[in-house]
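The complex is shown incomplete by one protein chain, all other protein chains being positioned as in the whole.
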Amino acid sequence: MFSLLTTHPFDIFDLTGSDLAIVLLMVIVFVLALVLPHPSHGHIGRKRS
Amino acid sequence: MSERAKRQYRGYRMVQADLIKELAIAFAVVAGLVLLLAFLFSSPDQPTLTAQEVATNHPAELEATVIHILDGQNMIAAYGPPYNHGSGSLQRIGFISPQAWAGITLPLNAKSVFILTPLSRVAPLDPPLSSALSTFRAASAHQQAAWEHSYQVALDHATVVHGQVVLPASDSGPLPIMIGAYMNLARSGALEALINVNGRVYQTDFTRALLVLQGAPLTRVAAGQELLGPEWGQMKEPGNYPGAVWLWFYTLLYQLPPYVNSPVADLLAGATVGVVTLLFMFIPWIPGLRDIPRKVKVYRLIWRGHYAKRKK
Partner (left out) sequence: MNWTTRVRQWLLREIPMEDLLPDELPAYVHSYVYYFGVLTLASFLMLVLSGIILVIFGPQWWHVSAVGLFVNSIHFWSVQAFFFFMVLHLWAQFFMSAWRGGRGLNWVTGVVLFLVSILTAFTGYLSQQNFDSQWIALQGKDAFNALGVSGFFNILNFGQVYGLHIVVLPLVLALLIGVHLYLVRSKGVVTPVLDSASTDREAHHDE
């Protein structure tokens, strides 16, 4: 079925593929959240003084 | 905006925000995501390991478990607090031992609870068992130990024929009848229930029934799925599903010296996690730790719009 859940690509740490996949996904999502430009960036707002 | 908020954000450009809409959208996104994952991957549900299964497929293993419960070598029989006066699993560093201080809070006499009491409950249905039990109980501790030893030696040379353990002749007194009856009980599927009998109809505590298969049977099944402690078992799920990844630090400790293979690994790891958790919790007040974000400067990416405007 799904290779992610049925293989052990990272046997070196005795971890299942899915555990490492989750950690990897977290890093990827975090980096994307950091670097992607926010859509509402540059919206006109009011400055408070 | 309240006066307090105006003070808080003085000097910063404000924009429209809609937190409720954000929450609604976040909920829709998460709901869609978990429904999709549930649909695609389902969730693991491996049935419990029962004495019935062990007795049927690995009878010699269950007999060995029984004989070690009787002779006191079994892990639970020799455990120590909170179950009994043993010291097999008592963890102590110097004079520090919360386990010993707490004492015997869940008293459990393995020999009686796991073997003799369940057997005596069915003995009225089985006259030979009844007399074997009487013989065993009447014998001296020395005699019991001799029978147990002789049974264990015979077990080492036993063969399994049609799912039954066949022992060479031995001087084991009443033990072959007792253990034979015990195996029948296990094969019937009633053993856990008999161990757990509490004299009331309702039951929500399965401590005793869970503990009986501790050791070889359960370890064999877990090892087959790489769920043992040295294999990061604490955070793993059977069947290659993602497990409790958030326990990575705790689990990591069990892979490293001095924790790995230490007889006091749990106490050491517990203490370490306690200290690290306190450090983590009080980062805002710990010089050095609280300065890390300023040094790695990831915040410059998060607030790059703000700093870009500042430059202009």
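All chains are identified by letter, namely A and B, in their written order; residue positions are counted from 1 within each chain.
We adopt the following convention: a residue touches a chain if its C-beta (ideal position, glycine included) is under 8 Å from a C-beta of that chain, and two chains touch if they have at least 3 such contacts.
None of these values were measured; they are calculated from a predicted model.
**Student:** Taking the whole complex into account, name the chains on display that the unshown chain touches.
**Tutor:** Touched by the chain not displayed, across the whole complex: A, B.
**Student:** Tell me which residue among B:Ala64, B:Met178, B:Leu194 or B:Leu227 touches the hidden chain in the full complex.
**Tutor:** Once the missing chain is taken into account, the touching residue is B:Leu227.
**Student:** By the contact definition given up top, give the residues of chain A that touch the hidden chain.
**Tutor:** 22, 25-26, 29-30, 32-34, 36, 38, 40-41, 43, 45
**Student:** Need a quick check: the contact residues on chain B for the chain that isn't drawn.
**Tutor:** 1-2, 4-5, 8-20, 22-23, 26-27, 29-31, 33-35, 37-39, 41-49, 79, 81-82, 89, 91, 97-103, 105-106, 204-207, 210-211, 214, 218, 221-222, 227, 229, 233-234, 237-238, 241-242, 244-247, 264, 266-267, 269-270, 277, 280-285, 290, 292-294, 296, 298-299, 302-303, 305-307, 310-311
The rule is short, and it goes like this: only the chains that are shown with their structure count from here on.
**Student:** Within their complex, state which residues of chain B touch chain A.
**Tutor:** 6, 9-16, 40-41, 226, 230-232, 235-237, 239-243, 245, 248, 298, 301-302, 305
**Student:** Going by the contact rule set out above, which residues of chain A touch chain B in the complex?
**Tutor:** Interface residues on chain A, with respect to chain B: 2, 5-6, 8, 13-19, 21-23, 34-35, 38, 40-41, 43, 45-49.
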